[in-house]
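For this depiction, one protein chain was excluded, whereas all remaining protein chains were kept in their positions.
Chain lettering (A, B and C) follows the sequence in which the chains are written, and residue indices restart at 1 in each chain.
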Amino acid sequence: MAKDARVQVETAPRSDGAGKLTAHARYRPILLQVFQGVVGLGIFFLLWYLLVDCFGVWRFKQLPHLVSSVREFLSRNPTYGVSLFTAEYYRHLWASIQRVAIAFVTAVTCGTSLGIALAWNRWFRAAVFPLLELARPIPILAWIPLVITLSPSRPASVIILTFLAAFFITTLNTMLGVRSIDEVYFRAARSLGFSDFAILRHIVIPGALPHIFVGLQIAMAACWFSLVASEIVAGTAGLGYKVWEAYYYVQFDTMTIMMATLGLCGYLSSMLVRRIGKALMSWREEMLGGLS
Amino acid sequence: MTFDFGIAHRKHGSGEITVDDISYSVGDREGNVVELIDRCSFHGERGLFTALVGPSGCGKTTIMNMIAGYFAPDRGTISLDGVKIAGPGWERLMVFQETALFPWMTTLDNVIYGPMVRAEKPLRQIKQDASALLQKFGLGEFGDRYPRELSGGMQRRGELARALINDPLVLLMDEPFRGLDAMTRQLMQKYLVDLFEETRTTTIFVTSEIDEAIFLADRLVILSGSPAKVVSVIEVTLPRPRNFEMLSSPVYAGIKERALEILYAEAVAAFAGHGVTSDLKESFERRRVV
Amino acid sequence: MAFEIANIDGSADNAAEPSRPRKFLLRHASFMVGSLTILLLGLAWEFARPLGLPGLSRLPAPTAIVAASAELLHSPMFWEACYKSTLRIISGFCLAQIVGIPLGFIMATNRTIFNSAFPVAESLRPIPPVAWIPISIIFWPTREASTIFIVFLGAFWIVLLNTIGGVSTIDQTYRRAALSLGSSRGHLLRYIIFPATLPTIVTGMVISMGICWEMVVAAEMIAGDTGLGYLLWQSFEISATAQVLVCMFTIGLAGFLSSAAIRKLGRLLTPWSPNE
Partner (left out) sequence: MQGALSIRGARKVYDAKTAKVVALDSIDLDIAAGEFCAVVGPSGCGKTTLLNAIAGFDTLSRGDITLDGQSLASANASAPPDASRIVVFQNGALFPWRTVLWNVACGPIMQRRLTAVQANQQAMELLARVGLQDSANKFPGELSGGQRRRVEIVRALINEPKVLLLDEPFRALDALTKSVMQEYLIELLTYVPKTVFFITHDLEEAIFLGDKVVVFSSRPARIRQSVTIDIPKPRRHEILTSPRFLEIKAMLSGAIHEEALRAFTVGERELA
């Protein structure tokens, strides 16, 4: 009479009876996940190889070839002069990383302090926030001509643009973060005799950190985005510029190398931001842990 | 003051739940096994109101989820009228702790959801039944409002309506009045008692509040702290229909006394068991002697 | 700086019982202060050249910008650029929703597909869409298609991740309640999973619309031959700075209006959710 379970009923993990999950029960889901991930990536590269290298289906045949790109990347003297072992590669890599680092760090310090100031004082917010709101919807790249005219040199303009991308996002998220802190914590702190500075250090900053780090992840992605665009448009050395230059001189293998490097840099930098966030907010780790 | 529902005319079957020696454990992140329920057995008798009482976090909700069929126990079986439960079904409907009215549906759509999905009757007929039932539950003019526009008490009544329109054989309730403030809670308890006395649907009600359990139930099943075990079963001999005056009767006081004694020991264990050192237990024991 | 409780909603904690005029002032104060600063900035910009302010003096004065915008508004080239850009935005944005939302649902409800597809997505997503412009030009036959692909790519990742996030954070109680009431898998998807995820999908739309405008400007500037981005870059090349600023404000305004439109659409689609 009981309905057959059309939907698969959740099952509890097996235990070895001695209070410990069997290694199988505990690690099986993780191993399965890794295996499926590898298979997914395998399929992606296989498709790339078959569609482009082997059969050149439809318009895929004009795309850079998988095998030649990898060979170029790993060869000691690459045909187009850019590979893992050539100085050229690291020159561009270092130029881009340096710019992102400078822009990101300045944007974070300015953004967080402005964000806190905006949340803290009502009159300052009333005066400054409308200006920010006017500038924010304008896409970062639309600032390129203005920044190039105003900034001293082309590389400086790239840094300024990368800074702008991260600055707006960090300021807004910091302000939202501080405003999201429950009023109760401020009241408790004032009753316990906290001074303004103590409230800033012990309530405002730790309380807003989760929001700030959400903003930082987006800001980091925005940094890389505006770096590549402004490098291409402003024409200065760097990964973005090299991608465009490789395309211009029809060196498709170099183009693939540079895009892959950009992808890796983007991934590693956002992981770095996540890792720093985890370290600074260890109190959230404990809260989120506990029974699966 | 009693609430009259006038839905006695509806056919009300009521099933019988047998929980037979069930155990259940989960693996936490560090890989050690946490036993939630340890060989627990009890009986949800046909047409009776059974209250499961025990300290918080002792696995009461897990038992209810298993009776509802969301997951199966590691060992032991749960059956409805003798048939082993294999999965969720409309015969065993649950009213959850946090309201589970679908926020994106109006109250009326929530109530008609069950019959509509099972398509037993034409939609027009279902809608009529639903608005009649809502009228009876005092939510007549709130049919087209969204759940978040209702107060706590109203949401609870909406959920009861959504369950009862399906004429379930067993009504499972997991601390449904926990979020309400004491006064609304008191009135909802009277509301539920009158509803039960009219429909006599088998009800299994989980709570950690002893007064609520005694006032509502015919039988108390007292569970130990985690892992959950049935510690004792107390029959509530208060006559029906129940009213608030009975709360000060000696019979009530006697039952409460017995239940409190067992529960209090469990509560202290649970209270101390939360990673607190054993000396707190001694300080409690010592203090009780003094 | 006198301490004020940070997140006050308009009325300061110790505000005394304000008299009638003062109350009016208090309620509209923040608006007045805001417009005052904008006015001051405008004036400073207007007289930047005689005052010799460092940055602003190198830019055309607001009155010159207004003149340039009047002239630009009359030229058909400007409106054609707006039309082209908006067309690309709409097609790229809609494609991103049509492909991203269903894929997000599939990945969120089927564990195997998620495990195999997610690593590929995570390795392609960090590559800034602008870096895909060369590949896009090579692959797609027409320039128009390659620009739309870039706009699509920018919005796609956000829509995908948002949908996956939305589906996986649905409260389990709703799913269980629906199962008990006798829902089949189809009912679950139609009556529970989709409506519950709608608010998150709308948030995804609003954010992805903003990104679409970033992408269209980038694509048109770098590889375009029409559109606002191209016009902006052209004006810069002929150093018509006033025209550059007009294009900037137009793009900003268009971006703002399209996001606001999506937000309004979102409120219509989800009347029940109290997202402010």
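A few comments on the model shown:
Quick note on the criterion: contacts are C-beta pairs under 8 Å (C-beta built on N, C-alpha and C of every residue); 3 or more make two chains touch, one makes a residue touch a chain.
Keep in mind that what you see is a predicted model, and the values were worked out from it rather than measured.
Of the options B:S41, B:S79 or B:T184, the residue whose C-beta touches the omitted chain is B:T184.
Of the options B:T62, B:N166 or B:S208, the residue whose C-beta touches the omitted chain is B:S208. For subunit B, the list of residues touching the undisplayed chain reads 55-57, 149-154, 178, 181-184, 186-187, 207-212, 248, 253, 256-257, 260, 263-264, 266-268, 270-272, 274-277, 279-280, 283, 287.
On the side of subunit A, the interface with the absent chain consists of residues 182, 184-185, 187-188, 190-195, 198, 202-203, 206-207, 209, 281-284, 286-287, using the contact rule stated above.
Definition applied: only the chains that are shown with their structure count from here on.
The set of subunit A residues touching two or more other chains comprises 3, 6-7.
Within subunit C, the positions touching two or more other chains are listed as 179, 182, 184. Those residues of subunit A that touch subunit C in the shared complex are 3, 6-7, 32-33, 36-41, 43-44, 59-60, 62-64, 119-123, 125-131, 134-135, 137-146, 148-150, 178-181, 183, 186-187, 190, 196, 199, 204, 221, 224-225, 227-229, 232-233, 240, 243-244, 246-247, 252, 255, 258-260, 262-267, 270. The touching residues of subunit B, when paired with subunit C in their complex, are 65, 68-70, 87-90, 92-94, 96, 98, 100, 102-105, 113-114, 117-118, 146, 148, 162, 166.
Those residues of subunit C that touch subunit A in the shared complex are 1, 3-8, 12, 29-31, 33-38, 41, 55, 58-59, 112, 115-120, 122-135, 137-141, 179, 182, 184-185, 188, 210, 213-214, 217-218, 221-222, 229, 232-233, 235-236, 241, 244-245, 247-249, 251-253, 255-256, 259.
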